[in-house]
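Right, subunit A next:
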Amino acid sequence: MNAFDKLLRQLNLTPAGVLGLAVLAVLPFIPPFNQEYLIRWLIAAALIAAGAIAFDFTAGFINIVNFGFYAILGLGGYTSAILSVNVGLTPWIGVFIGAAAAGVLGFLTGLLTLRLRGIFAAVMAWFVGLALMGLATKMVWLTRGPLGLRTPRLFDTASNIPYYYLILLLMLVTYIICSRVVASKVGIAFKAIGQNMDAAKTSGINPTYYRIINFTLSCTLAGLLGGFYAHYYGILTPDIMHTSKTVEVLAVAYIGGRGSLWGGAAIAFPFILAMELVRSGLSNLPGLNLILYGLLLILVMIYYPGGFAKFFDAYIRHPKNRALNYFLNGASVRT
Partner candidate 1 sequence: MLLEVNNLNAGYGFLQILWDVSIEIDVGEFVCIVGPNGAGKSTTMKTIAGLITPSSGQILFKGEPIHGIGGHRVTRKGIAFVSEEMNLFTNMSVQENLLMGAYILDDKSLIQRRMNEIYDIFPRLGERKSQLAGTMSGGERKMLAIGRGLMSDPALLMVDEPSFGLAPQLTASVFDALETLVQGGLTILLVEQNVTKTLSVTHRGYVLENGRIGLAGKSADLACDPHVRKVFLGV
Partner candidate 2 sequence: MSDRFIRWCRSAAGVTILLSILLAVIATIDRGPYILVNTAITGGMLALVAVGLALLLGVMNVASFVHGEYFMIGTLVAYYVFTPLQNFLNTNPSPLLAMVAPLIAILAAAVAGAAAGALTEIMVFAPMRRRSRENWVMNSFLLTVGLAVLLINGHLLIFGADFKGIVRYWAGAPVTIMDVFISRDRLFAFLLSIIVILAFWVFMKTTRTGRAIRAVSQDETGSLMVGINLSAILIFTMALGCSLAAVAGASLLFLYPSYPTVGLEALYMAWFIVILVGLGNIIGALTGGFMVALLKVLTVEYIGSGWDFVVPTALIILVLIFKPSGIFGSEVRGVLDQ
C-alpha cells in the first residue's frame, strides 16, 4: 500500500471521493459555474451536504432523527453573531464559541432524550428546537427577534469564492471527523444502539454514554455550520431555526442514504442545483420544487429506504474491472 492509499485510508476517502472533491474544487472556474449566482447555489448545496453528514451521524447510526437540527445550528450561528455584534469578537473565534454552545446544548438534549426511544427522542429534540426558536423570537433585546440580526461577514469581499472553499473545507472536516468516529469502536457501539437498544445494553454497551457523545459531536458540527451561515448571509432571523429547514437536510440525508455519511453529501450537489433550477425556471409554478422534494422523499421511503448509498453499494460499488474497483473502493477494501 503506497502513501497515497494510506492517507486516503486515514481520511476514509476513496479515489472516487477525491476525484469528486477535486471536481468541486475546480468547479467555480469552469463555465457555467464561474458565475456568482451558481457559486451561491454551490455554497447552499455544500452547506446542506455538510449538514446532511452531521445529521446522518445521528439519524443513520443511533437511529434518532434530530428534528431540532437546524435550531441547534441556529444557536451556533446566533451565539457567534451576538458575540461579534455586542462584544466585537472576531467571527473567526466566534464561530468556535458558537460551535461549543451548540455542543453544550447537544449534550443537554442528549441527556434529555436519554430515557426516550426512537420517535419520542425525535419529537423531544423537535420540541427543544421549537422552544429555542421561540426564545430567539421573543428575546428581542438580545437577538433583535424577527427584525433580524445583522452580522459581520467572514471575508471582506464581494466574491463568493472564498466562502465556497471555506464551506467545502468544513464539509470535508465534518466528513472526516464523523467517518473516523464511525469507523472506530465507538461507531460499532452506535450501530448496536441504533439497531437494538436492549441487545446493546445486555452486551455491555452503555447507551447513555454513547448517545451523549453522538449528540454532542453532531450538534457541535452543526453549530460550526451555523457560524458559517451567520457570517456568510450577513443576516440572521429566527427562521433559520424553523423545522422546514431541518426537513430539507433530512430529505437530502435520507435520499442520499442513511448510515452512509457520504450519500447525503454526494446527492446534495446535483439535487440542490436541480431544485434551484426548477424553482427559478418554473417560477410561475411556485412550490413545485418542494413538491418534488416531498415526492422524492416518499418514493425513496417506500421503495428504497436505503437511498442512493444503498443503490450504489448494490449495483455500482463492485465492478469486475480492477482499476474501476480501486477507483471506487480504494486499496483498503478487498472484495
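As a selection rule, all candidates are chains of the complex that A comes from, given by their letters.
Operating definition for what follows: a residue touches a chain if its C-beta (ideal position, glycine included) is under 8 Å from a C-beta of that chain, and two chains touch if they have at least 3 such contacts; residues count from 1.
Model, not experiment: these values are computed from the prediction.
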Message: Need the partner of subunit A in this complex, chosen from 1 or 2. Which is it?
response: 2
Message: Please output the residues of subunit A touching candidate 2 within their complex, sorted ascending.
response: 63, 65, 112, 115-120, 122-124, 126-128, 130-131, 134-135, 137-138, 247, 250-251, 254, 285-288, 290-291, 293-298, 301-303, 305
